[in-house]
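Only one protein chain is missing; all other protein chains are in place.
By written order: A and B. Residues from 1 in each chain.
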């Protein structure tokens, strides 16, 4: 998928539903994970205000800073020439993956559970892995 | 299960053990997840002091605030009429789910691993999903 912004939440719920339907699996589990180490897959509310709250909160917990000196808010990781050390931290808060039950051929979720991809260092094409097991 | 308090840790370890025993599965995995997006399932110590430490720490990282203005500690999510934006954040720290191995028909855990449900916006009935795969 295309992720045009640096930080961006992408709704992948319908894509995961389609994968499960196409698999024909009736009882099992589906693993959904980011294939990038600056991104998360998470399940929470499909509500734009909350998504903005997340973004502000994560930026408070671990601010973007392209610098390389921790004493002034930078990160050692950025000595590699990257500027995305904050993204590697934010992904740990929000998590790499979700595992969801499949029951009667469908995602078995609570009423408000919705699956999202959260990129913290985008502006290019990104990939999600959907792996289904069961029968 | 009934969760009478707003924030509350509920011991679900025995319930998960029972589900695994009743399934008859000898080798596989069990997924245990909250069905609510203001709650977590986590594995850690069965020790009340630690649970109080968690509660105080989470409240520091992302305080309860019914307000809607981020400039004064509120959350945009609360503009929906909710007051539980903090709960949606706390659940991301503690995690949605755990996946545990089943070996020889039993939960395959370390000696101190104990399974809990952690509600951040309770005072009503709540549900956990236990999904078992294997043979």
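Rule of thumb we're sticking to: a residue touches a chain if its C-beta (ideal position, glycine included) is under 8 Å from a C-beta of that chain, and two chains touch if they have at least 3 such contacts.
Quick caveat, the model's predicted, so the values are computed rather than measured.
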Absent-chain contact - pick from A:7, A:36, A:51 or A:114: A:36
Which of B:8, B:34, B:76 or B:93 contacts the chain that the document leaves out: B:93
Residues belonging to chain A that touch the chain removed from view: 29, 31, 33-37, 61-62, 70, 75-80, 85, 88-89, 91-93, 95-97, 99, 127, 129, 131, 133
Contacts of chain B with the absent chain, listed as residue ranges: 27-29, 42-45, 47, 49-50, 52-54, 56-57, 61, 93-95, 98-101, 103, 108-113, 133-134
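The rule is simple: only the chains that are shown with their structure count from here on.
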Distance from chain B to chain A - Cα centre to Cα centre, in angstrom: 19
